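All protein chains but one are shown at their positions in the complex.
Chain IDs A and B follow the sequence of writing; residue 1 opens each chain.
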Amino acid sequence: MYPKDYRYTKEHEWIKVDGANGTIGITDYAQHELGDVVFVEMPKVGTQLKTREPFGTIESVKAVSEIFSPVAGEVIETNSALADAPELINKDPHGGAWLIKVRLADPKEAAALMDAAAYETYIAGKAKEHSA
Amino acid sequence: MRYLPKSPSERREMLDAIGAQSVNELFESIPEKFRLRAPLALPAALSEPEIIQYFQARAAENSKGYTSFLGAGVYSHVRSVVTDALVQRGEFLTSYTPYQAEFAQGTLTAIFEFQTLMCQLTGQEVANASMYDGSTALTEAVLMAERITGRHRVLVARSVHPEYRHVLQTYAKNLGIQIEEIGYTESGQLDRAALKKESLEQAAAIVVQSPNFFGVIEELPALAEAAHASGALLVTGIAEAVSLGIVRPPAEADIVAMEGQSFGISPSYGGPYVGVIATRDKFVRQMPGRLAGQTTDAEGRRGFVLTLATREQHIRREKATSNICTNEALFALVATIHLSLLGKEGLREQALQNLAKARFAQGELEKIPGVRRVFSGPSFNEFVLEFPRSVKMVNQDLLREKIIGPFALGTHYPELTKRALVCVTETTPRAEIERLAAAIRKILERPV
Partner (left out) sequence: MSYKSTEIESPVGKILKAREHVSQNEGLIFEKSAPGKRGMELPPLDVPTVDASEALGKEFTRDAIEGFPEVSEIEVIRHFTRLSTWNYAIDLGMYPLGSCTMKYNPRVNEFVARLDGLATEHPEQPAEVSQGCLRILYDLQKCLLSITGMDAATLQPVAGAQGELTGLLMIRAYLQSRGNARKTVLIPDSAHGTNPASVVIAGYEVKNIKSNARGQIDTDHLREFCTDDVAALMLTNPSTLGVFEERIAEIAAILHERGALLYMDGANMNALAGVTRPGDFGVDVMHLNLHKTFSTPHGGGGPGAGPVLVKKFLEPFLPVPVVVQKEDGKFALDHNRPQSIGRVRAYCGNFGVLLRALAYILAYGPGIRQATEDAVLNSNYIRKNLEGVFDLPYNLPSMHEVVFSDARQKKHGVNTMDIAKRLIDYGFHPYTTAFPLIVPGAMMIEPTESESREECDFFIEAMRSIAAEAETNPELVKTAPHSTRIGRLDEVAAARKPILRWKPEEGGSR
């Protein structure tokens, strides 16, 4: 379920590092919590992102969630498919519904984040919390 | 008490069911020192006939029997009794905000129709379900322009309604918005030469009203061009909505803030009225206020819901587009019913009647020695005259003739003393216009 080559944050973002660049999205757990996504607000290309600062929002009918950047970097591309089809986030959160691509300030920064196994443990713990 | 559906024995039974000796027990969570021991100092309770008597007595202390020539943002127009017959239905009057769509399709359908009518009138692509009134709609339109452009200055025409500008100032000063006022020319229109390049480049918007407070119609296409050339928006307020029956709609404006009081809503000493914001589709997410959207249920039937609620305070809280919650829904319904009755031809005819009456009045009043027209720009149903003496003094004499005279512009514009803003609508009888002219003539003949 959770790609092994991605890294994950506690706020349920994922990042896939590719040399000097990274692709960022939200996880399947996050899209499930949000429900049907109706709108995504994204930063402009060229925006400088700081680690753990919000860079956009994802809206469902009744809620708005901020998206936090896993790393520091510069936005080089945003996923234009999401403007017309925000539902992609629910259908393909780890693939076609990537949000932004960034040029990493520090290509090694992402390595310190959770790997797939650690993230799966983390969300299993959260599931326990909710049903408690 | 007639509004309380309980008998003493029922109260007793309910208290028993709760296990309380008296209703006072239910208030014990209030610290004792704050619980009132004596009844409030309020006038003794009145029966229904006494309530009616009180208000009839108040009604007799106002302007019954007087003819008014006041406009200045509030207009007397025809309204049909059909409107009240419909909005007094309990299902409309006593219904709540339509958050539970299945139970409120009446309200939601009517809101959708209101939004459509506002778009058709203004030439804009989308309109909201109402703001409080024209003054707050204009203020919120300015805040919207600020959000869209990221700029914190606005260039506001002095010919915008003074009370609208006052509301804008009251809001703007706490939000770091700089207001630069732009004067008017002898046509009564905004002085385009006074739009400085540096100001425009920092401006979120040029803000005008059309017809403006002087009754003059602004040259909106040219203003839109000037704004857009510097990356600013054009925000247009409308106070006299009947003008849209014949006046070119503000299609070039980016945001329109309209007062709908002219559409079947009584003057009612200042409110309730209905404001509306209309704009381009691309700005819809920055627009405040509720929105009704079309959708379907599981069986494909058309229905309407409140939508794009993530803009609003109950979801976005401190990041909301506005704090507005309660709006003017019932009066949006009044306007919708009224416009449905009046219709395409009726609104046009009404507007033409206003224009004809105003031209006639102008002609009659300009015949009076010492009275002359002030602004040369095109006007709808209001125009400005210069008197040879204080408008307030003339009005005092007019009041004795049971005439409420034109608005004294000197009240808000120190440079416009002795200028009167005359308003006539389709409801002003010719005989009253002639009587006004005769009365003013006589008053001006007397020594000061």
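Here is the rule we go by: contacts are C-beta pairs under 8 Å (C-beta built on N, C-alpha and C of every residue); 3 or more make two chains touch, one makes a residue touch a chain.
Treat the numbers as computed from the prediction; the structure is a model and nothing was measured.
Enquirer: Can you work out which residue in B:Leu347, B:Ile368 or B:Ile440 touches the chain that's missing from view?
Expert: Looking across B:Leu347, B:Ile368 or B:Ile440, the contact with the absent chain belongs to B:Leu347.
Enquirer: Which chain A residues would touch the chain omitted from the figure, given the whole complex?
Expert: Against the missing chain, chain A presents residues 36, 38-39, 59-62, 86-87.
In the analysis below, only the chains that are shown with their structure count from here on.
Enquirer: Which of the residues in chain A come into contact with chain B in the complex?
Expert: Contacts found on chain A: 38-39, 59, 61-64.
Enquirer: For chain B, which residues are in contact with chain A within the complex?
Expert: 285, 309-310, 315-316, 319
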